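Input: one structure, supplied below.
The complex appears here minus one protein chain, its other protein chains still in place.
Chain IDs A, B and C follow the sequence of writing; residue 1 opens each chain.
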């Protein structure tokens, strides 16, 4: 499944400072790809350092917003959100500076 | 065909100051709806005053940008651009103020 | 003479004439603005443009909170401060700049750090709060205090080459804790003084904070509540995304929230976020 993954707010530093990743994620026989599955795929395939800055337990660490097609994943079922081909998933760390 | 039409840069004043119009445009038997057809539909159905501020001849007046799905219609064939269901067409007048 | 009916003096009618001409703003919008009061917390990178535009546009009473002094390494982005004010209070410097461009509004100076001991008293005097601070504990403190007092919060942030903006606690929308119930690890909380910031990035976000504050104050337009703006300066990309609504389980604004004035005053924000409300910046070696 073709997905566009974007990292921002400093999270791009965990994947070699590349913000936009066009990826092909294997559905592993499942009918629907869930965000749960995508998170573990990202952790294995994209995160090159300090994985604890991206995940905590089986979800993202506190302070990270997840957006599926420009919409907060809290509104679509968080880890249970299912993804479609060509979806855009954004992971962004909240900023505190000024 | 369901389309979202947006007017900006002052053009909304020609359609009762409403910027966003969700419309259903009849394809009139044609296989594909073109921008040429849409322009005449807009002129008949949405423009309530001063049509010369919207069109000149069979196209938009000088100073109006037309965007189909966030892309300049010059890149998709201008009047011959064909539209699909749920496309977003923006008509925006260029501003000169500062 | 609609302007005079709304209590605008001839000088005000002349000064704000470009606002009065706007069909969607007009005399009513300007009149609302002149009757409103806005507090800007932080007279730094975000606060500089926010304060200048709020003063210029005619907010009736404008408060400024900051405990810091102007330093030379602030000036690349904090455009409200002139070199002549280096070493002096940021509040004093910012207030002087605001008065110089609009002597007809009231400017209130709060030369102190915002803390649980003074926040309720200071913030209760204003209709709207603008968060232009630079650290996590201040962001929780300000949001919680806005929830306790029922004030809308215009929240902006900028770091490096990115910025973020939203309106909290407004019209049934979420508060900061609804989005971020648990503080991030301290290693994820960089400040401009540690990581750098391109000067004009807080400029863009601070202007947009002034705009959102002005919209809420004048009751014109749709504020950025329930939505968040994400700005990437390097690629010139801006996303406006839909965020969650108010959380029923939120510890600050939820159904069973225990956030009273008393609870707020005793809350230890530095312990909660494991980071200090203010710091001395690291020295740069190049």
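Quick note on the criterion: contacts are C-beta pairs under 8 Å (C-beta built on N, C-alpha and C of every residue); 3 or more make two chains touch, one makes a residue touch a chain.
This is a predicted model, so every value here is computed, not measured.
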{"item": "Partners of the unshown chain among those that are drawn", "value": "B, C"}
{"item": "Sites on subunit B contacted by the missing partner chain, in the whole complex", "value": "8-10, 19, 52-53, 61-65, 67, 70-72, 74-75, 90, 92-98"}
{"item": "Contact footprint on subunit C, counting only the chain that is left out", "value": "1-3, 11, 13-22, 24-25, 27, 49, 52-53, 56-58, 72-73, 75-79, 81-84, 100-103, 160-161, 192-201, 203-204, 207-208, 210-212, 214-215, 220-224, 227, 229, 233-238, 240, 284, 286"}
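Rule of thumb we're sticking to: only the chains that are shown with their structure count from here on.
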{"item": "Mean-CA-position distance for subunit C and subunit A (Å)", "value": "30"}
{"item": "Intercentroid distance (Cα basis), subunit B paired with subunit A, Å", "value": "37"}
